[in-house]
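All protein chains of the complex are present and in place, except for one that has been dropped.
As written, the chain order gives the labels A, B and C, with residue 1 at the start of each chain.
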Amino acid sequence: MIQLADAFLAVILLSVLLSLASNRLKALVKIMALQGIMVSLIPLFLAQHQTLEGGALLLMQVMILIKGLLIPGMLFMAVKRVSIRREIEPIIGYHASLFTGLMLILASAFITDRLQVAMPGNQVLLMITAITTLSAGLFLMMSRRKAITQVIGYLMMENGIYLIGTALAKQTHTMYVVEFGVLLDLLVAVMVMGIILNNINSAFDDVDTGFLEELKD
Amino acid sequence: MLELVFIVPILTGIIAAFIPVQLGRGVLLVSAVLHLQITLMGWLGKISPAATGYFNSAPEGMLVLLVTSFIFLFISIYAVSYMKETQMNNESVFIGCMLFFLASMSMVALADHLIVLWIAIEATTLVSAPLIFLNRSKAALEATWKYVLICSVGIALALLGTFFITLSMDLAGVDVPLTFSSLSAVAAQLNPIWLKAGFIFIIIGYGTKMGLAPMHTWLPDAHSQAPSPASALLSGALLNCAFLGVYKVHTLMYGAGMGDYSSQVLIAFGLISMVVAGVFILNQSDYKRMLAYSSIENMGIIAFGIGIGGLATYGAMLHLVHHSLIKSSLFLSAGNILMGYGTKQVKRVGNMAQLFPKSFGSLFAGFAGISGFPPFGIFISELLIIIGAFQSGQYLSVTIFIFSLVLIFAGAARIVMRMSFADTDQEVLVEEKMLRVLPSYALLLTSLALCVWLPDQLYQTILNAISVIGGAVHG
Amino acid sequence: MESIISFGIAMLAAPLFPGVILKMKAFWAGKKGPPLLIKYYTFFKLLKKGSVYSNSTTFVFKMGPTVSLGAAIMALLFFPLGGTAPILAFEGDVILIFYMLALGRFFTICAALDTASPFEGMGAAREAYYSTLAEATVFVILVLFYRLSGALSFAEFFSGPAPITVMGPAGALLLLVIVSLFMVLLTENSRVPVDDPATHLELTMIHEVMILDHSGPDLALIELGAFYKLFFYAAFITHILHPLQYGAPWVNGLVFYGIMALIYAAVGLTESIMARFRMNLVPKFILTSFALVFFATILTMGVIK
Partner (left out) sequence: MDTFFLAIGVILVAGILPLTISRQFNLMKSSCLLLMAAGCVIGLSEVLSFLSNSGEAAAANWAWLQIFTLSFKLDTISAFFLIPVFLISPLALLYSFHYLEKPEQSTRTALNYFCYAILVASMALVATANNIVTFALAWELMSLSSFFLVVYEYQAKETRRAGYLYFIFAQGGAMFLFAAFGLIYSHTGSFSFEQVAAIPENIKLLVFILAFIGFGSKAGIFPLHIWLPHAHPAAPSHVSAVMSGVMIKMGIYGIVRIYSLLGSVDMTFAVIVIVAGMITGVLGVVYALGKQDMKKMLAYSSVENIGIILMGLGIGMVGVASGVKTMAFFGFAGAFLHVFNHAIFKSLLFMGAGAVLHKTGTRSINQLGGLMKRMPTTGRSFLAGSIAISGLPPFNGFIGEFLIYFGAFQGLGLHGLPFVLTTLTIISLAVVGGLATACFTKAVGLAFLGEPRSEAAAKADEAGFTMQLVMVLLAASCLLIGIFPEPFVQLAFNGMRDLNLVGAADPGLFLTLVRNIAMTASLFLALIIGITLLRRMLYVRKQVERGPTWGCGFTQPTVRMQYTGTSYAMSMVDFYRPFVPAKTVYSGISKIFPGLTTYETRVEDLAEKYIHRGLIRPLVKYLHKLRWIQHGKIQLYIGYIVLAIVALLIFI
């Protein structure tokens, strides 16, 4: 079981790296769908989550549905509608991004190593993956020009946070609220962002954030 | 059932979406009155939260709730007239979102559970986004985008911080409900490292929402682009709600014996916010942005005051109340000016003293108030904070604090004087309607009245709120 | 009674001494010069005349002579002339006296400006300028005298048990004072090298140009005031030079007027051997006097404990 979990985590890490290197938006959305499903499944393989209750299972299914289908589907539609395929000239290039991704993994490993003492259980890889995903999401938001990519970055960040949450927290009474919170957040936030994206597209004929730099001092 | 304070606006908000706009305006007003009534009943102790695991009536929350409810009433009066005159085309969205906004903020004020608080704050972002986007202009779009994205990132980090706090519980083997009220009782047992980490992420997260520099970047855009009643609400109420989140975690830190650390962080953020606000208020060309930066400044002052501790905490809490009253009044005045002159540019507005006397009065009085002149309350709160800072021996901080106050005053005075007295070739487009002028005066008068006579209950509540972090008043 | 007589004599004798100056100058120029009593003659001649007033002037113009004369008389009232006790004296009178003289100057200047004449304005500006500097010198002298005598009154400076004099213990310092006071005398009374009362070019005058429009008895009063002022300063120097404590008042008086004559002669000598300074050198001249007394005052910090 543990090995399977590690495999899943490896896939997630890979998806992170892929997303950093990808310049095609459709592919990016697909990667995100995959990542979402993987992330949702992780709790199944964790030691402290062995005894899954009915409620948790249900929640997990909803999660897979939203993270794997609903949101990617929406993003996919958005990509189609704005009829752009590529991210143009990211602020930080793809190779550099990839390199940064690797660095992030290293950094995450370092941080995890430092945190070892204070952590429950022994999920080193999970922690590394989580921090990497989180920071890569932030990185994506900071380094890309298209608004849609930034939403994807946000999603990735949320995935990371969810992973950290599952990694760190015990399956206690609080957990449902946590997962519910994440879901609610994702759903509504991304929907709102989707609406805005749509508006940005119709207002500027593009979703390039270069158009969104008018308000300044 | 104090939960009614957010249930009622949700219901009326839904209703407003389905009925004709004329009725919707009535619904807005009725809900505002109803909300204030429920709040007051809560204050009088007639009703208290039912879902005690999730909500409670903590003093600081009740304070924020009262302020929110109070200014909402006046803002809604203003909004009714505003809607009529601006011929807003999506009025039902506006009314609905205003009510939802009120609901989410009330929920923040009552929230006791960490996650509920987080959800409520996230909800404020989402329901206020349409308010900012109401004008549907490109600039509004940009502001909304920045608002939603930056705040979402911030709040996601706050969620992470919340996780860390639960982790600190788990590691310490403490098994209590995840509520502030129960946590603060056992704060000393929590794992300090993870509590600290939690605090960092939460202050960054909620601090983003509160407008602390350097996470404030969305604020001037959003506050200047939103229609004025919404800006008033954003500045006067929402920032307080975010502050509530920061404050509650600070109390935990204090309880855990790490108050020094969190105080230092709050002081640092406070001062950075003030300096940044000062930088941008100097030579600001857009008066709504000026007000927005002034909100950043005042949030900085509050954070600073809380961080200083002692007498300054009382000052900070008073500052919160008075800032809400005065700043929302100022935003309402700004709305009138925008309608009258049709521009947000400072250099095109002028001679208000003659052309726009009523708004001039409220603008200038508000400016005097926000700059700390008596008879408005900020005079007292700033004095207390300065005195408190000296008492705690933070000489360097208080120097920066005073320096930025003067800097901001210099910048704001220039703008306000230019608008009030300088010549203009601009014609006044809209007359000053009583209904739009009175609310800003009423809010100012309230600040003034609270400076003459502070109800004992309010005083006691503030004392209860600050006693948790060792704040007290002597003499 | 003694005081009043002494004062009366001074009042009458004051116009005599400027004649000494003229004689001295004539002597050095190898001329015969005007008679010694020339100033009396001109004074009475002026009194007999009428006056022409400028259309521009107001009552201030007429107050100029009155107040300046009054101030000069006040100064003499407080001065222990020839070793006799002054008619009036109290602690602090020196300050009052010098401010009285300033009041006289105030009105002289205003009277000059009242004529709307550019030349008189010029003179007024110079008068105002130089007197601000001279005033500083005078007050440093007072500081020094206070250090020496612990008093603030002419009477106590010169007629007490330990009068201030070059013969006294701090004589060396007082030499500096005498020099500087002499310079102040030249400045305040518009003598060469600061000012030349005998020149023909209005542009280069100070005091004379200010009173161009005064005529008749008004001019006479101004002249009288000027004699008294000069007399006052000369008497000041005289007392420092020599303590008049011979017991018998008439001996005192004789010595006093003898030394006075010498001082006037010195003024005449100065006027004979020096030319008038360029205007921009005058401030330096006055500052020199200031520096001298200031130096003396600093020295007292060491000398007198």
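The rule is short, and it goes like this: a residue touches a chain if its C-beta (ideal position, glycine included) is under 8 Å from a C-beta of that chain, and two chains touch if they have at least 3 such contacts.
Note that the coordinates shown come from a computational prediction; the quantities given were computed from them, not determined experimentally.
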item	value
Touch partners, limited to displayed chains, of the chain removed from view	A, B, C
Option touching the unshown chain, where C:114, C:156 or C:195 are the choices	C:114
Given A:125, A:138, A:161 or A:190, the one touching the chain that is not displayed	A:138
Missing-partner contacts on subunit B, residue numbers	145-146, 149-150, 153-154, 157, 193, 196-197, 200-201, 203-204, 208, 214-215, 217-218, 220, 265, 276, 278-280, 282-283, 314, 353, 368, 371-375, 379-380, 382-383, 386-393, 398, 402, 405-407, 409-410, 413-414, 417-418, 420-423, 451, 453-454, 456, 459, 473-475
Residues in subunit A touching the chain absent from view	91, 138, 141-145, 150, 209, 212-217
Where the unshown chain meets subunit C, residue by residue	47, 49-56, 58-60, 62, 65-67, 69-71, 73-74, 77, 88, 90-93, 95-96, 99-100, 102-103, 105-106, 109-110, 112-119, 121-122, 124-126, 128-129, 131-133, 135-136, 138-140, 142-143, 146-147, 150, 152, 202, 212-213, 216-218, 220-221, 283, 297, 301, 305
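Assume only the chains that are shown with their structure count from here on.
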item	value
Most distant chain from subunit B, judged by the mean position of its C-alpha atoms	C
Separation of subunit B from subunit C, taking each centre as the mean of its C-alpha atoms, in whole Å	77
Residues on subunit B engaged by subunit A in the complex (per definition of touch)	113, 115-116, 118-119, 122-123, 125-126, 129, 133, 136, 138-139, 141-146, 148-149, 152-153, 155-156, 159-160, 162-164, 166-167, 170-171, 175, 178, 191, 193-194, 220-221, 224-225, 280, 284, 289
Footprint of subunit B on subunit A - complex, ascending	118, 120, 134, 138, 141, 147, 150, 154, 157-158, 161, 164-165, 168-170, 172, 174, 177-178, 181-182, 184-185, 188-189, 192-193, 196, 199-200, 203-204, 211-215, 217
